[in-house]
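Beneath this line is the structure, given in structure tokens, with notes to follow.
One chain of protein is taken out of this complex; the other chains stay put.
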């Protein structure tokens, strides 16, 4: 009982158990977002996000965003929050080019987003209700990073956020091969997303490759072809 | 019980379920507004809004607004909130002309409104109690966008907000034809609004056409004629 | 029960039904003010406000205010709030003359007051507890506008605010003639106000005429004469 | 029950009945102050305030204040609040002389105090717990104004604030003669104050005359002589 | 019940009875301070304060403070609050000398402290928990002023604040003679303080004389001698 | 019941009894700190503080701090709060040397700390949870001052703060001799601290002597030798 009380009234403070209730609640918002996957091999990184089935006459929402030539991002959670974070990332990338005249590296980009998200857990009324997956290529090669509402970031070869994230992650872990091709990765992500969402889904993908250091959103048609 | 408590006291924070209660409540305010429809074909976009039946001696409220030569808007929810958002849109369009000497494009216009609305969910005492539909023509052709109190925006060919939105949307989805004429679209919107509001209604319409790239409010008489 | 709770504690936030409780409560304050009427024909607009019966030795409060040569206003609700809004209107009219060297038009004047009132529903501790009726003459002719605590404004030919507004409005709607004279309008307003307030009342009137574009407060004696 | 709750917690907001509870409570503070009267004829205005019976060794508090050569004031309520308002009035009068090189007129002076008091009902933690009566002479002749904690001001020929204000007002209304002399007015005020406070009271008086346009505090001895 | 509730939660606001609860509570803090007396004749003013019996190895706290050559002060209540007010007084006196090159007069000094204390009842979290008695000599002769937590100031010939103030005041009122000598006044204050505190007390005294216009703290020994 | 309520919610305000609850609670924090003693004779002042028994591998916390060449300090309460206050004292001493080129005197130093602590009771969320004892030598000789969370300071020859302060003070009062030597004072403090803490304790001492005007921390070994 103590937890919802504490949570409902002054949710930024710690609960007696030492938990930041609002950050936990924000993660619940992420958990209602569309299933979203990031996958990385040495040669490329793929980000894929289910485009939630929309009614007719409604264009599907954009789920894969180019941050800069060499970085893409996707997210899950409150759409308004995801979009604001994407804007922050694009601004950070442009500022870096203006100041240093070089593409932003993935550590600077993801650490900056972490700090931005973290500051909202210390100073403001609510943390962001969104997690972000970044896929990029820099001097250190292909990189895949997930950043949470608390500002925590994770590096790895496979991430799933959003609805049914745990189940989809199982599929990814089982199907992952370090030497897979882009096409195989897309197929794996597609299978994982469709598996947990009950069949045929519209999915957007984006890919960044080690050899070109270019991020590109994949046309939906191109994927199916 | 925990939810209204939490909602009533510090409504900006997340509920334990990870929902932003005030944004949900603001959508309720939108749901009490007059039934308002946006429809798009390749050649034009129509926005139509029921003018709530008013008592005698009272002029019906303006529901269709010209934002700039090439963009119109309508909204549903608290009238004071709708009007303030319309002002914001007009200012954004004028500023763009002043700075860049070109008409504002629909992405910049709608994204700006999204950010404006979103900031009210992060920093202030309440989100706006209004949703907006934008209809405009730019380099990318005819565009129709709906923006919600959370700052989320949607693109599509058909939107309904306000009272009985769900029922009216069904009528729109059934009657929509990609190759319809402006007159047919007006008739469809009229039917949909009158169908859910129990017969003959006063409705304002606005149209923007691909060939002229001009938005015009349609005189009520012209519609009936 | 949830509504007064929510209303009593953090009244600026939405109730679960999506209502702005403090704005609703502020309207209650307006509903306790003196019965106040605005009436418009093509040739003139009349604003009339009951001067609440005062004890001896007390001068009746001024209820009809000249905003500028061509605009008058009246209001109902908390007197301190009405007076502050009248000051805002006068300032706006003077500023307009200083900057543009022309009399302020009614749309600019009423829209400015709307924005002022609306901002108090978004940023401050309470909305104003007063509604205003503006009567003026500009390039578009005679205009009559009512502005509410939420910042909503209405145009029309007949408005009643304050105590017994609904009953008095019925009398106005029944008695209204588009071609009535100023004298007939004054008589109608007087009848409506006295009808709901139980007989002989002291009433202040103000009139703006299309031909002179001048607003004038009518001396109490002149009315009775 | 709902009203004290609402009042006790966030008293600046409206109660569900549309009342500003703190302003009402502040008026209660005024109602505990010493009985204070303002009286006006064409030739003069008198302000009189009971000096609450003090214990021996304590000088009676000053109750009649000169604001400027041509204006005097008195007040009832929290002494600290009355004094702060008197300071505001004196500052306003001096500023006016500095800027315009003329004595401040009564409308500017009383309207300024109204705005000052009103702003404390919109932006701060509590309204002032004091009402003020101003007596002055300007181009428009002798003027008498009462200003309340809400910033409302009243003009008239007779005001009573403070303890037993209603009863004392009855005495004033009965005894008032438009053509009375200063001495008769002082006698009337004295009778009214002593009548409600149970006999012989120490009373301070101040008078401003039309012919001299000078305000003067009357020595206690002079009154009794 | 309503009063402590209201008082405990948002104590700056008025109670329904129109009382400023925190100011009342602050007076309770003063009522726990050491018994402190001010006495005035035409020739001198004496301030005397019991030095609360302290344990061995602890120096008695200073209770009589020189503010400037011609003014002394004492206080009762929270020691930290008294000291801060003494600092304010000393600063005001020094500032006055710097700006006007004359000793500060008692009205300016006491009115400034009143305003300082009053502002804490309007803008901050708590009023000061201390009352001050000022004894000084200026152009108007010997003056004695008491200032309360609300910013109210009193002038008179005899004041008592702190513990058992009412009882001690009775003794002062009985024993007071307008033509007493400094020695007699000291004896009277001593008797009054010891009478209410149960016998032999350590008491600090300060005196300001009309002829010298000098304030001096009296050495404890000098008193007993 | 009323007191903890009031204390738990808006603890800076006065309780109905006129107490500052948070200051009282902060003193409880001091009462949990390590037993700490200050002792003064004409020739020297000693400050001694028990170093709470620590586990192996942990260095005992420093309890005696040099503020400047001629002043030392110790404290009891929250370690983070004590350290911040020590920093404030060191800064004040250095600033004084920079501005006046003389060592800071004890009145200026202790009064400054009092003001710093007092301001936290008026303007911020919590008072400091620490008391400080200062021992120094200046033009007025050896001085010993204790400053409490409320900003109150005490001068004397013997102080005890922290755990079992009352019992230890009894021992100090009994054993104190005005003509004791530094060694006897150290022995007395040691006995007092060990007596209330159940035997052999690690104790840090610091001494300032009248002849050298130098403060020195005593090495633990030197004490035992």
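Think of it as A, B, C, D, E and F in the order they're written, each chain with its own count starting at 1.
Here is the rule we go by: contacts are C-beta pairs under 8 Å (C-beta built on N, C-alpha and C of every residue); 3 or more make two chains touch, one makes a residue touch a chain.
All of these numbers come straight from a predicted model, not from anything done at the bench.
From the options A:80, A:151 or A:206, the residue with contact to the unseen chain in the full assembly is A:151. Residue-wise, the contact with the chain that is not shown comes from A:173, picked out of A:55, A:173 or A:214.
Of the listed residues A:115, A:181 or A:212, the one in contact with the hidden chain in the full complex is A:115. Residues of chain F that touch the chain left out of view are 4, 7-12, 21-22, 25-32, 54-59, 61, 78-81, 83-84, 87, 120, 124-126, 129. Interface residues of chain A facing the missing partner chain: 2, 5-6, 9-10, 12-20, 111, 114-115, 117-118, 121-123, 148, 150-152, 154-159, 169, 172-173, 176.
By our rule, only the chains that are shown with their structure count from here on.
Common neighbours of chain B and chain E under the contact definition above are absent. Annotation for chain D: without this chain, the others separate into A, B, C | E, F by the touch definition. Residue numbering shows that chain A and chain B use the same positions for less than half of their mutual interface.
These two copies of the sequence, chain B and chain C, are related by a rotation of 50 degrees on CA atoms, to the nearest 5. A separation of 54 Å divides the Cα centre of chain A from that of chain C.
With centres taken as mean Cα positions, chain F sits 30 Å from chain E. Shared interface positions of chain D, defined as residues touching 2 or more other chains, are 9-10, 12. Interchain contacts (touch definition given at top) occur between A-B, B-C, C-D, D-E, E-F.
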